[in-house]
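Here the complex is missing a single protein chain, while all its other protein chains stay put.
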Amino acid sequence: MPNNQHPFAVGDRIPAVGWFRRFKDHLATFAAVAAVIIVLAPLVAIFVYLVYKGVGSINWAFLTQTPKPVGEAGGGMANAIVGSVLILAIASAIGVPLGIGAGVYLAEYGQGKFGKMIRFTADVLNGVPSIVIGIVAYAIVVLRQKHFSALAGGVALAIMMVPTISRTTEEMLLLVPGSVREAAYGLGIPRWRTTLSITLRTGTSGVITGVMLAFARVAGETAPLLFTAFGNQFWNLNVNQPTAALPLQIFNYAISPFDEWHRQAWAGALILIILIVGSVAALRVVSSRGMMKGAG
Amino acid sequence: MENRSLQMPDLHRDKDISPSRLSIVRSPSVIRPTSDFRIRLADGTFHAAMLACGGAVVALLALIVYELVSASGLSIHAFGLKFFVSQNWDPVNDQFGALPFVYGTLVSSLLALIIAVPLSVGVAVFLTEMCPRALRGIISFLVELLAAIPSVIYGLWAIFILVPILRLHVEPWLSRYFGWSGLFEGAPFGIGMLAAGVILAIMIIPIIASITREVMTAVPRQQREAVLALGATRWEMIRVGVLRNARAGILGGIILGLGRALGETMAVTMVIGNRPEIARSLFAPGYTMASVIANEFSEATGDLYLSALVEIGLALFLVTIITNAIAQLLVWSITRGTPARANAQ
Partner (left out) sequence: MGVGIEVQRLNAWFGKNQALHDVTMSIAANHATAIIGPSGCGKSTFVRCLNRMHETLPEATVAGKVKVGEQEIYGNGTSAVQIRRRIGMVFQKPNPFPTMSIYDNVAAGLKLNGFHDRGKLDEIVERSLRHAALWDEVKDDLKKKSGASLSGGQQQRLCIARALAVEPQVMLMDEPASALDPISTGKIEELIFQLKEHYTIVIVTHNMQQAARVAEFTGFFLLGHLIEFDKTEKIFTNPSDKRTEDYITGRFG
């Protein structure tokens, strides 16, 4: 039974919480706040410099012209912007249907062993470094065609999109309540129709969010394009030829010794970041509103 | 006693039952019934198509493994395991040793972890336990924005902003006060292992922070209350009631960050100096596995050269798969069953 020889607390007098404990508490709070500030500092710095160094160089010429020969001032990244669009279009054409299809399989039919295998594989694929994917696309496309091409670049990016899209699609479709599917079955609608018209329709905003996130992620990728699309100083709309891409152009200009090209690299980077961050931010707004409605 | 109300109509008595008399019960159908066969055919085709997509994912992985292994065969055959312990990277003489790249990858990633882990955990602790509600959304959005910035833009910023800062302010300071450690010797160029470590750290902080937040949020409220009820300060509650319970998941997040750092290419390539040498000083230039592939692949002359680069790619592939698998297991052990919505506001 409790005795009065207890090491602390005598009667009504309780020792105050020791100063050292309070000090540690305050120190922890201070350290956590400091961490946030240190972490956000580069973010702010990057955006500030992108705008500061890039905004001056973005003009009509920059957006519509191809690069001038080395040493000459002026010129632009128009071919890189268009090239990126081309490569991303190819990537999406391959990656989005495959990814959504795999996601649909996982959500609707994937409860068994094969489903587990697909899920595991998708997670593994998500972790593969993009440069390795570039090597694979090189082996599959470039080696066969014996030249670099936008197609090869598109394939590389598609390989990166598929696992991401399939997992997010699966997640979104699983959020659709079983009762919705049952209602459709109860009306005599066959399974395939239910999945396409009912389930997918209900989960559309979520699926699109997933696709756009994957898209934003690969839009900024450089490594897989280094030896697939390879880059091009001129216009190219032929999918079987080496093609310029915005991230590639930024990289090449940044590591070059020419100030003129450095200037343009900043401008290109500013455009790239606006496109990517703009879509991610817009998505967050749309999805947080959509989440309220869609998921029930 | 006659119980009229319970008298069942005798349908068999009425011989006049014909479809038209039962018209109230069954109205003419406007839906043409599809034959069962056609429904099953459509369902089956759909299932097969979706299965094919799912199978494509698996096939993709198999394809990656196949291509990597077969293309590196030449190099594996030529050098065997000595490939990873030899320092001699000499394309001119067809001699390839990957040790400098392995060293560079490990050191830059480790340095990145040392910098990133305390910062990430700090951010996660702040956001989960200390942040006022109104700020939580904005700050977590900003931290996630760090993850959206492409690697090449990190590299661009690193070359022109980070490296000068390192060269002019940080490295001289480090060599003055910590030069005795041998880690900060040599001329401070800015470009080198230290720059690579710093930029990598900035890039992996969002991943580690987001996983840490997720696992911290998954720790049930009752654990926090149990610690508070014993008379603990807030930091003690976080330490004992949350961090301790989530430690497996936090470790998983760290390993995931490591996996990302190992495979990171562009930003590192732009600031590490690209010299295949092993040096103790962090000021010295280095080379990573991903960087050498990025720089030399498109110019590789000769099958052996190319094969050696692919072998490096294969090694990178295997290492990142293993680290990611370990990380997933650890994180899953904490968040098992809990929906992974770390963006809860």
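General observations
Each chain carries a letter (A and B) given by its place in the written order, and its residues are counted from 1.
In this section, a residue touches a chain if its C-beta (ideal position, glycine included) is under 8 Å from a C-beta of that chain, and two chains touch if they have at least 3 such contacts.
Just so we're clear, the structure is a prediction, and the values are computed from it rather than from any experiment.
Partners of the chain left out, restricted to shown chains and counted across the full complex, are A, B. For the options B:Arg40, B:Lys82, B:His169 or B:Arg244, the residue in contact with the chain missing from this view is B:Arg244.
Among the residues B:Ser109, B:Ser151 or B:Thr233, only B:Thr233 touches the chain that is left out of the figure. Taking the complete complex into account, residues 1-2, 6-9, 12, 14, 16-18, 20-21 of chain A touch the chain not shown. Seen from chain B, the chain kept out of the figure touches residues 133, 220, 222-223, 225-233, 236, 240-241, 244-245, 247.
Operating definition for what follows: only the chains that are shown with their structure count from here on.
Computed from the mean C-alpha positions, the centre of chain A lies at a distance of 11 Å from the centre of chain B.
By the touch rule above, chain B contacts chain A in their complex via residues 31, 34, 39, 42-43, 45-47, 49-58, 60-61, 63-64, 67-68, 71, 118-123, 125-127, 130, 139, 141-143, 145-146, 148-157, 159-161, 202, 205, 209, 231, 233-236, 238, 259, 262-266, 270, 290, 293-294, 297-298, 309-310, 313, 316-317, 320-321, 323-325, 328. On the chain A side of its complex with chain B, the touching residues are 17, 21-22, 24-25, 27-29, 31-36, 38-40, 42-43, 45-46, 49-50, 53, 97-102, 104-106, 108-110, 114-115, 117-118, 121-136, 138-140, 159, 162-163, 166, 188, 190-193, 195-196, 216, 219-223, 226-227, 230, 247, 250-251, 254-255, 262, 265-266, 269, 272-273, 276-277, 280, 284.
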